[in-house]
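Left out: one protein chain. Kept in place: all the others.
Labels for the chains are A and B, by order of writing; each one numbers its residues from 1.
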Amino acid sequence: METFKLKIDDRQINAGGGDTVLQAALKAGIYIPNLCYDPRLAPYGGCRMCIVEIEGTRGFPAACTTRASDGMVVKTYGPQLDRLRLDTLELLLSDHPTDCLTCPGNQRCELQKVASFLGYNQRSLKPRKSDHPIDDSNPFFNLDRNYCVLCARCVRTCDEVTGINAIELINRGDESRVSTFAGSRLAESECRSCGECMVSCPVGAIHAKNSPVATEETATICPYCGVGCGIYLGTRQGKIVSVRGNEASPSNRGSLCVKGRFGINEFVHHSERLKSPRVKKEGGFESAEWEEALRIAGDKLSGYKPEEVAVIASAKATNEDNYVLQKFTRAVLGTNNIDHCARL
Amino acid sequence: MGLNSLRKESIHEWNEVLNPSRPQIFVGMSTCGEASGVVAVNKAIQDGLEEHGIDAVVNKTGCLGICYCEPLVDIIKPGKPRISYRSVEKTNVSGLLKDYILDDNPRPDLALGAWGQEFKGIPDLFELDFMKFQVRIALRNAGVINPENFSHYLARGGYQGFEKALDMDPEEIIAEIEKAGLRGRGGAGFPTGMKWKLCRKSRNFPKYLICNADEGDPGAFMDRSLLESDPHSVLEGMLIGAYAIGCSRGFIYIRAEYPLAIKRLKIALEHMKRHHLLGENILGSGFSFDIEIREGAGAFVCGEETALMKSIEGQRGTPYSRPPFPAQAGLWGKPTNINNVETWANVPVILEKGAGWFNRHGTEKSKGTKTFALAGKVNNTGLIEVPMGMTLEKIVYAIGGGVCDGKELKAVQTGGPAGGCLPLAKLGLTVDYESLAEAGSIMGSGGMIVLDEDDSMLETARYFLAFIQEESCGKCVPCRTGTRQMLAILDTFIKGRGKPQDIETLLSLGDSIKKTSLCGLGQAAPNPVLTTINYFRGEYEKGINPKLLRAKAHQ
Partner (left out) sequence: MLGSGAMTNSIGDIALAGCYLLIGANTSETHPVIGFDIKQAVKSGSGLVIINPVKIPLVRYADLWLRNKPGTDVALLMGMARSILDEGLADLDFINERCEGFEEFKRALAEFDLKTVEGITGVGAKDISRAASMYARGNPSSILYAMGVTQHSHGTDNVMAIANLALMTGNFGKPGSGVNPLRGQNNVQGACDMGALPDVYTGYQKVCNPDARSKFETAWGVKLPDGPGLTVTEMFKKIDQGLIKALYIVGENPVLSDPDAGHVRQSLEKLELLVVQDIFMTETARLAHVVLPAVSFAEKEGTFTNTERRVQKVRKAVELEHGKALPDWKITGLIAQQMGADGFSYQSSEEIMTEIASLTPSYAGISYKRLEEEGLQWPCPSNEHPGTSILHVERFARGKGRFMPLEYRPAPEAPDSEYPLLLTTGRNIFHYHTGTMTRKSAGLNALSGQELVNISTGDAARLKIKDGDNVYVSSRRGKVAASARITDDVPEGLAFMTFHFAESAANILMSADNLDPIAKIPPLKMASVKIARI
């Protein structure tokens, strides 16, 4: 890839062929306030937070929609830029509630980040009250338009990432809002509940119904279909509380479906999980210690000829599990009678 | 397989109209005429001809732009000049036909003017104040020919520019356009030749061509009128552009609220197809091109070129940042050249008559003419075309006949909702791209509204700001929310409850919106407010809540 140098705030920065000014800056650790930018989506230029000054360019181009180029000289802050950004933020916040503590986006909110970065501290424009009903029809996430900043990340994700196009912006101007076709609730729409929109939402407008903040994350692989999506299991106090796609995984590049994102913690922590071996006795199953269960299984299996036993392995278990199982079948039971549901 | 023999026949046919063997009647059948009752007049003409047993040919024609005299009906008697009659009514038209055609009384009392000469007490139409300062290039055929008759257009020099272009290298054509100094008539005034050159340079194919006919400024009707009156002038321009740039497919993006223009465009496209001016191998030249009509749903922002292209692609019509410019990556990511209706209409004449003829008109940087929809408190309202560089004063007083009812002029609003209000003191301003911008307004697509002493500048600013706010697409924050906030503050002044510091708030908010908005719509949205504060600050101060003023004084 072609690389070149540009100057941002008097620092020499290396950038690559397709980088926008915003991407080049973020890669170099220079934060430019932004809201509608999502690396998975085409540049949008709607929030106007990332405006910069570029030598030789008229006005204040948005860093997210401007391609970086060799020798470019960029300024990301300055008295005028700071004022313009604050004005834009002020406008945005005049359409936004300020009940941050009770907002589901609290602490994860990119608007908060922008506001604190810019040192916003006083409201001067008249706020607009909005009372859109919350769409809570989806079992996993809510759509609360009162928090929406119309960055369109959700609708662009539903188009550019998933191709489902369950949601779109409707109406115009400050009547714009996120809507499903014909304005139905999410549960009655084309939505497939993958939650990609929720992941992209920079504020609390699309938020998980029940999602405490994880304290630790573990990179692993989704246990459902054969795509093998890379996931991070977020845990807290020994329980899985969140799942997020691993952007670095070449198989899914951060995307997930409804099962992977929302369908894991409940089965892992389900009360019906088998907790101890069980042995069938006269009156039905009884819990047993490992020693007893293994003895019954081992001793009984020892009593059969190789051609009298068979093993069914698992397409859900790990490679190591399956390896040991087939080794056991062949080396201990003495038979090749092993198969699994690959054919089914 | 040129058009020569066809043109010969057409000239013959057109001469038969101008020097007829039997009376020719022209009825101004444009939307403006229809609005003033011409349909009923047309019916009355048919009835009158029958009643009086007159053998005459009734033609429809487009719009001469003399709105204050609609409906207009022209009569040409054998050996006589074409006489235009003003404000014709269904009740008096039968009498007029009888009086003039049968009894040879040209009824000077009903006449507006005779074409090219004084005739029996009827003044020369083109010596009327409204007409004599105009230079009609884009509007050369408007109100003259029957827009649904291909022969009329051909007879008046139509497609000569195109045929000439076919004998030239594309680069030569572009050089000619550059030499003419033609600039975009949609408002921004970008040099047309340079735009074509950029698009031609791209090695990416196919290339597209667009005619922006999404005229949306309130009170503006130049494009509609032109398309209704002379669709071929625009289509010929497109054909020349496509050939010069190397485009294979063209679109006319026109708002669906212009049904008559759409109908006449469709008829014109049929003519073109029939005469090998569209499709494969046009006129045997090896050049192929097609034009499709795309109807917009009346969103103002779709007149913005990037939003317009999204709309043609079938997506939500919202603007996106340039670069890339359409010439690099436009429609479906392909190089695209987009020009406005009036720009296209100028192109054939430049080719036909040469850049030197064209750039005789205008100023150093703004060549040619510009059409304006002159409206408001002015005596002669209508569609005019004047050379660039004419003063506002001349337009208002000489062409427009001054302010109605002898009132004092207060301001002239130009450039539509994105434009600004210029006060009496600026009346000496010449109308060209640079001067208007310097004064805080814009050329825009050509709206011009005259305001008198009774007009409130706050209400005027509010009207345009409210329009923009309503039409903001909502994509970017400053335009979406900023226009609403400005409107709310403006309302406090209109109600006499303004806060003293809010004049500054309006100025600074306006400045931010101009500087940070994504597209031209938002970047110009605060203009009506900013220019009125600039030139009419006193009216804002009058809107300050007196209690607050007293409190301030007290401090």
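As a working rule, a residue touches a chain if its C-beta (ideal position, glycine included) is under 8 Å from a C-beta of that chain, and two chains touch if they have at least 3 such contacts.
Quick caveat: nothing in here was measured; it's all calculated off a predicted structure.
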### Task
Name every shown chain in contact with the chain that has been left out of the document.
A
### Message
Which candidate, A:73, A:100, A:118 or A:309, sits in contact with the chain we can't see?
### Response
A:309
### Contact partner of the left-out chain, one of A:69, A:124 or A:336
A:336
### Query
In the complete complex, which positions of subunit A touch the hidden chain?
139-140, 160-164, 187, 192-194, 218-230, 233, 235, 238-240, 248-252, 255-259, 262-264, 266-270, 272-280, 285, 290, 293-302, 304, 306-328, 330-332, 334-344
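Here, only the chains that are shown with their structure count from here on.
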### Query
How far is the middle of subunit A from the middle of subunit B, if each middle is the mean of its Cα atoms, in Å?
51
## Note on the structure
Listed in rising order, subunit A residues that touch subunit B in their complex are 43-48, 51, 59-62, 65-67, 83-84, 87-88, 91-92, 94-95, 124-126, 128, 150, 152, 168-169, 171-176
### Task
State the interface residues of subunit B toward subunit A in the complex, per the touch definition above.
299, 301, 316, 320-321, 323, 469-478, 480-485, 488, 505, 508-509, 512, 515-518
